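Notes follow the structure.
Shown here: the complex without one of its protein chains, the others still in place.
This part shows chain A:
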Amino acid sequence: MELAASKKVANPSPKQKKNVKPKKITVENVWQHRVQYMMLLPCILFFILFSYLPMAGMILAFKEFRFDTGIFGGAWVGLEYFERFFQDPQSWTFIKNTLIISSMKLILALPFPIILALMFNEVQSNKLRGFFQSIMYMPHFLSWVVVVGIIQSILAPNTGLLNQFISFLGGDGSTYFLMEEEYFHSVMFWSYIWKDIGWNSIIYFAAIMSISPALYEAAAIDGANKLRQIWHITLPGIRPTILILFILSLGNILSAGFDQIYLLQMPGNTEVSEIIDTYVIKTGLESGQFGYATAVGMMQGVVGLIVVVIVNRFSNKMFNTSLW
């Protein structure tokens, strides 16, 4: 969502008045803008230190890390770490787990915020709708720590709300949902929906609002009922938004959301819940295999970038929208 939105920000639309171009880089022009450069200086320094320096630090993927020589010292090890990763049968499980979780979030979760936006659109009173919307946005502002805390309590065996409800219906109320492998994906999926469905609906709702009301009026005169109006006017109207958001979210294919998955991990479900993100943190930050973890993390980043670049080219051709 962020990428899609930023593309519109990054590409000033043709509507903008005078098309002022940046001046040539000459001493005089630079001096004229010295205040702006001073204002940008901390920002540029920041991104060099906290974004580009770590990118250079990826060289560790080919080196042995030693604290005394720092990031750029150490002996070359070539592709050793990559070989180790791909020779470990466990790695394929992690890749599989990551792909399952990320595709559930990218594909299976896609219709939910759209449907919610359509439903909001049918609420007649603006005040009431605003009220419902602010309730639905709210979980987005909570930390995953809090959400998982709530889940732990609600899904607790015997005393949790869900288990009490199950025993009320005459079932067995002692299931430890968070410990059991078979429930992991549903807990993960529904908590993800719960937390972000409202927030993700904002952008679709805005797209729906920008559809001309005249189209609906014309359709109503032609005798189209509500569902037909949604099918033939609303959905085609927001199709570009849906497509762009979906295609661009594919860049996250190899990162399935660290916070949520790490916090939901339990001894009982690691077989399905260990993903590349959590594996990198565990091998790197928790057990100090810096070089190896850098190599694994690097594959994740590179695959993400490649997918974004390819998909961006594709969307540029098909829909005439591009990130840069």
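Here is the rule we use: contacts are C-beta pairs under 8 Å (C-beta built on N, C-alpha and C of every residue); 3 or more make two chains touch, one makes a residue touch a chain; residues count from 1.
As a convention for this text, contacts and distances are computed from a predicted model.
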{"item": "The complex's invisible chain, by UniProt name, from \"Carbon-monoxide dehydrogenase small subunit\", \"Citrate lyase subunit beta\", \"Sugar ABC transporter permease\" or \"2Fe-2S iron-sulfur cluster binding domain-containing protein\"", "value": "\"Sugar ABC transporter permease\""}
{"item": "Contact residue for the chain not shown (choose from A:42, A:89, A:170 or A:213)", "value": "A:42"}
{"item": "Hidden partner chain, touching residue among A:114, A:187 or A:207", "value": "A:207"}
{"item": "Touch criterion as defined above, residue of A:62, A:120 or A:192 at the omitted chain", "value": "A:120"}
{"item": "Residues of chain A (touch criterion as defined above) contacting the omitted chain", "value": "1-6, 8-10, 12-13, 15-16, 20-26, 29-30, 33, 35-37, 39-40, 42-44, 46-47, 49-58, 60, 65, 70-71, 116, 119-120, 122-124, 132-139, 141-143, 145-146, 148-150, 152-154, 158-159, 161, 164, 194, 202-203, 206-207, 210, 225-226, 251, 258-259, 263, 280-281, 284-285, 290, 293-294, 297-298, 300-301, 304-305, 308, 323-324"}
